[in-house]
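Written out below as structure tokens is the structure these notes cover.
The other protein chains are all here in position, but one chain of the complex has been omitted.
Chain IDs A and B follow the sequence of writing; residue 1 opens each chain.
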Amino acid sequence: MSKENRRKERIDRGIKVRSDGLYALLSWREMAYLIAPRFILIAGLLALPLLMPGLYWQRVISIVCIYAMVAISFDFLAHYVGLVCLGGAFFIGVGGYIAGIFNAYFGMPPLVTIPLAAIAGGGFCTLLLLPCLPLRGVYFAIVTLMYPLFMARIIEAFDLFGGTDGILGIDSFSSAFVEQYFVVGILLVFLFGLRRLVNTDMGLIFTAIMDNDQAVRASGINITHYKALAVFIASAMGCLAGACLTHIYMWSGISQFALDFSILPIAATVIGGAGTLAGPVIGCLILVPISELLRDFGTLRIVFYASILVAFILFRSDGIMAFAKRKYEQIERWTQV
Amino acid sequence: MEILVYGTINSVSLALMGLGFAMVYGISRVPNFAHGALYIICGFVTWTLFQKLGLPYGLAIVLSLAANGILGILMYRLVLIRVRGMSISEIISSYAIGLAILEGLRYGGFRGMTYTLPVFMDGMVVIGGVPVDYHRIVMVIIGILLVAGLWLFTHFTKLGLALQGMAQDERAALMLGIDSDFMAMLAMGFGAILAGVAAITILPLGNIVVESGYHVLIMSIAVCIVGGLGSWMGAFFAAFIIGYAQILSVVFLGSHFQMVVALLAIILTLILKPSGLFGQQKELEDRV
Partner (left out) sequence: MKRIRSGMCVALLALAGMVLWCGPAAAQKPILLGAPLSSAYLYGWDAERGIRLAVDEINAAGGVAVGDTKRPFAVEVIDTRDLEPGVPVSEALMAVERLILNKGADFIVGGPNRSEAALAAMSLLSKHKKVSIVTSGVLTPKYHKTVEANYDKFKYCFRIHGEAVNLIGEIIANFADLKEKYGLTKVFIMAQDVSHARGAAEVMGKVAGSKGFEVTGTEIYPTGATDFSMGLLKAKSTGAQIINIWMDMPESAILLKQWYDLKIPALPFGSTLAAAEQPGFWDATEGKGEYTLCNVVNAGNAPSEATPWTMKFYNAYTEKWGVEPEGLGASSSYMAVYALKDAIERAGTIDSDKVVTALENIDMMGVYGRLRFDPKTHQVIPATDPKEGAVGSILQWQDGKRVVVYPKSIAMGEILLPPWMNE
């Protein structure tokens, strides 16, 4: 084929077409095709703590799961509800502090403080973010960016909850096994739960708010109410992640509001694939270990990591998930025009 | 009296920091999160030219401002032009560039507290019973001249009017033949130069450390939000509000509330009047 007469064509793979809808039940091969990606994700995540050589890398997996939870909540808010939340650290900090307070001052065990922190933290964050929910545009983004800094300064200025020292002597999980599998398990529950959620009626309303909120308003649905609900779900996830972080490290302090916790989930979402809830998880799985491996280079690793981020935004802004999905479901070939 | 004098000084320094960010956002609607990095790199480049290479101070300043401008233009041309319009990507990519610059500087050996620039003039003078050092007075003068200059530039020169046109309505400007990408590139360059000017004026008061980059970024955002994203006059007035609020809180409440006040100002503005003082984003203020 000469160059002038060629074009690249992308068509669905045969097996994808055959496994569309009910037809997937026709044969094991089609069912396997559909199940394989999800199975690999679940089995992979569950097997990771066992595969990791040594305690240190197992700890890294727990951190990956925590960042992944925040990243999923960012992805959910940004691409399914239209609210860009630049301050994941706010959720982690609030959740972390509540868990720390309940454990250190009231003596509750981790398996009680974590759900409590998730719900109480979710409520607290939603309450604080309520004033800017009726506004459109970049304001939500900026307010969420400012809140972690604000909270850190308030705790510092008023010397609350241990001030700059933080709360120490918090209990850890009862065993390493529980520690790792709890976080992995919760991550999987959230991931698939949210996927289900966005396909329900409520999810439909969220997406509609993102696309055309006037139409939703015209349908007589209270937008602020639904936005608040979405923020509650996302912040509950973030707070739960923060509570897990507190119990893993047995400490909670103002550095849980650090900028790192806001930026890395966003970077992971961009790299992994925005809009697909599994993308952020993959992004975290890539970014956090790379960050750890590069630790020997000192501050240079931040430069690497920032450059990779810029490169992805410029050249592969869909993210890895979109690329992988395309390769999995479609084939490209040259055809004659 | 002290409150008046030092309040003004504080406000002008905040205004200097915020002008660059306000200009870039106003004209091209790109939030330049690398603003803090541009501020610090100008300081370090001036230091290198002045201390290491031994160039005269004035020449070092001019060269480093030019370098900053070029850096801003390159940043836009190579990276931001491709993501223009997608606000999350703009924020992330400009923040990543800023991060890379700041951490790169730190890796390159700019650590510790011994990097300083000399003040323009030594000595102090007593104004109305309040002792003030000369450099701070010079800073106020530069700040006011800069704002006046910007106002004149955007109202009376062709380029300035083009920039203002783009800020007001991009589509209309395009129809009149103003190349929006080129203007946005220039705006970025100007913003970088303004960040550099702020650095040159404010850094001699203390020392140059990489952490100030993050601090400057947050203060610039604060000033621009309170003043209204996109209006540099607004930024100037907002700087006065925040500056005075900080000084008043130090005197009457206690100095450890300084930072809380600045952040509180943002939150209050967003709750009460989100488009800021002179904001032009009235459509964003639509409550849904």
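Convention: a contact is a pair of C-beta atoms (placed from the backbone, for glycine too) under 8 Å apart; a residue touches a chain by one contact, two chains touch by 3 or more.
As the structure is a prediction and not an experimental result, all values here were calculated from the model.
Chemist: Quick one: which of A:Tyr33, A:Phe76, A:Phe182 or A:Trp251 touches the chain that's been left out?
Modeler: Missing-chain contact among the listed residues: A:Trp251.
Chemist: Please identify which residue in B:Ser87, B:Ser180 or B:Gln258 touches the non-displayed chain.
Modeler: Looking across B:Ser87, B:Ser180 or B:Gln258, the contact with the absent chain belongs to B:Gln258.
Chemist: Using the touch definition up top, pick the residue from A:Ala208, A:Leu259 or A:Ala306 that touches the left-out chain.
Modeler: A:Leu259
Chemist: List the residues of chain B that touch the chain left out of this view.
Modeler: Listed in rising order, the touching residues are 2-3, 6, 9-10, 13, 106-107, 111-116, 118-119, 122-124, 130-135, 205-207, 209, 211-212, 214-215, 246-247, 250-251, 254-260.
Chemist: Please give every residue of chain A in contact with the chain that is not shown.
Modeler: With respect to the unshown chain, the touching residues of chain A are 54-57, 59-60, 63, 153, 156-157, 159, 163-166, 168-169, 172, 245, 249-251, 253, 255-256, 258-261, 292, 295-296, 298-299.
As a convention for this text, only the chains that are shown with their structure count from here on.
Chemist: In whole angstrom, what separates the CA-based centres of chain A and chain B?
Modeler: The answer is 33 Å.
Chemist: If we count contacts the way the header does, which residues on chain B are in touch with chain A in the complex?
Modeler: Per the touch definition, chain B meets chain A at residues 31, 79, 82-83, 86-89, 91-93, 95-97, 99-100, 103-104, 106-107, 214, 218, 221-222, 225, 229, 256-257, 259-260, 263-264, 266-267, 270-271, 274, 281, 284-288.
Chemist: In the complex, go through chain A and note every residue touching chain B.
Modeler: Where chain A meets chain B, its residues are 78, 84, 86, 131-132, 134-139, 141-143, 145-146, 149-150, 153-154, 156-157, 213-214, 217, 223-224, 259, 263, 266-267, 270, 298-300, 302-303, 306-307, 309-310, 313-314, 317.
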